[in-house]
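With one protein chain removed, the remaining protein chains of the complex are shown where they sit.
All chains are identified by letter, namely A, B and C, in their written order; residue positions are counted from 1 within each chain.
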Amino acid sequence: MSHTHKDPQALAEEAAAAMLAMDRVGPLLGIRLVKIAPGACTLSMTIRPDMGNGHGICHGGMIFTLADSAFAYACNTGGGSAVAASGSIDFLAPAHVGDELTAVASTVWRRGRSGIHETVVTNQKGEAIALFRGRSQLVSATRPPPGGRE
Amino acid sequence: MSHTHKDPQALAEEAAAAMLAMDRVGPLLGIRLVKIAPGACTLSMTIRPDMGNGHGICHGGMIFTLADSAFAYACNTGGGSAVAASGSIDFLAPAHVGDELTAVASTVWRRGRSGIHETVVTNQKGEAIALFRGRSQLVSATRPPPGGRE
Amino acid sequence: MSHTHKDPQALAEEAAAAMLAMDRVGPLLGIRLVKIAPGACTLSMTIRPDMGNGHGICHGGMIFTLADSAFAYACNTGGGSAVAASGSIDFLAPAHVGDELTAVASTVWRRGRSGIHETVVTNQKGEAIALFRGRSQLVSATRPPPGGRE
Partner (left out) sequence: MSHTHKDPQALAEEAAAAMLAMDRVGPLLGIRLVKIAPGACTLSMTIRPDMGNGHGICHGGMIFTLADSAFAYACNTGGGSAVAASGSIDFLAPAHVGDELTAVASTVWRRGRSGIHETVVTNQKGEAIALFRGRSQLVSATRPPPGGRE
């Protein structure tokens, strides 16, 4: 099955749907898909009481997971199967229980099997909470069948 | 209350106990405290089916959360309240459902209110899964009372 | 002397001029100031034969130095004295002797004494060579007198 003749937006939506069907962390954390487009993705998540860390504020790992998820959806909109080789995050302001976070991911560079993607996480007041940058590595040119990877 | 005359190991254990009592993400993900010492912490986590990503392997955010948690416990063993300013992670090998991950965090540098800490994440075969490096920022010299922060 | 009533562009130009007068690495590597504005800076540099590494291509440290310099000018346009706490760079394509590199730095976030700034480095064909992200720390609210720091 070739992806080459498909509309990029249709391909992005199909790739996101396939990932959503397998993604278990999204339901675990209540992550919602807001928007998908070629090389871009917007997700949202409400900070629940069980996302607190040992200081009583939102755990950085929950913010990273949201940002990394948006990255993952954005770097797979081309139909292949890409994973993160590395990621870095700057925490700019704390998030609190009840906050509504939005993560906007976009592809800033892509060549061959590698890509660089950035995610900006903001809260319901539009304040920047975190900046994420990840490097993706394409591990296969087409999506694997469900359960059939590696 | 001054921490200055306490035994460092007793202070580390007391700080970890205070964080454990508040930490909600630890129970959410089944993270277990294995070892605590001044400037160091070991945690473990079993990869559950609900930790899978859109490709069917363990979500990088779950691995980051484990590594970041070990970092957080390690950088708070001195009794103050330190948070992550930034973190970066290199994903070295995928983790799968059923894998038993161990995260060993240690402080590599500290001066004034800043610190650098590293976490190595391995699986049950001793294979390296991820390397994490974080920068901590001390936000208060003593721990806040429960619920009383900011 | 207060900076608060100055025109931001005039303040940026004055800050850049003060830095240029002290900057010794700029002349060493032939770095040229192309443009300065509040929170932004563009520099250029021609890759010389003596900038090659052990593989015969442009040394990554020369590219980092260009990107970091643009960052430094950009994060000091407000008139204080800010230094890099950390920086990360992704090398996207090699640069070769004779290449004309341009580094465009911009401030993406600033709060209190901290800032995040990004630099994109491209070559004469407009190809992306490197992406740099740095975190700045304000060490004094006003510029030090020449030779008088620390």
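Throughout what follows, a residue touches a chain if its C-beta (ideal position, glycine included) is under 8 Å from a C-beta of that chain, and two chains touch if they have at least 3 such contacts.
In this text, all values refer to a predicted model and were calculated from it rather than measured experimentally.
Peer 1: Where does the absent chain make contact, in terms of the chains shown?
Peer 2: Hidden chain, whole complex, touched shown chains: A, B, C.
Peer 1: Which of C:11, C:37 or C:84 touches the chain that is not shown?
Peer 2: C:84
Peer 1: Which parts of chain A are in contact with the chain that was left out?
Peer 2: So the residues of chain A touching the unseen chain are 85-86, 88, 114, 135.
Peer 1: Name every residue on chain C in touch with the hidden partner chain.
Peer 2: Counting over the whole complex, chain C touches the hidden chain at residues 18-20, 22-25, 27-28, 49-57, 59-62, 64-66, 68-69, 72-73, 76, 81, 83-91, 94, 144, 146-147, 149-150.
Peer 1: Footprint of the hidden chain on chain B, which residues?
Peer 2: Against the left-out chain, chain B lists 88, 90, 92-93, 108-109, 111, 116, 128, 131, 133, 135.
Rule of thumb we're sticking to: only the chains that are shown with their structure count from here on.
Peer 1: Would you mind pulling out the distance in Å between where the CA atoms of chain A average out and where those of chain B do?
Peer 2: About 23 Å, centre to centre.
Peer 1: With centres defined as the mean C-alpha position, give me the chain A-chain C separation in Å.
Peer 2: Here chain A and chain C have centroids separated by 30 Å.
Peer 1: Would you mind listing the residues of chain B that make contact with two or more other chains?
Peer 2: Counting only residues that touch two or more other chains, chain B contributes 85-86, 88.
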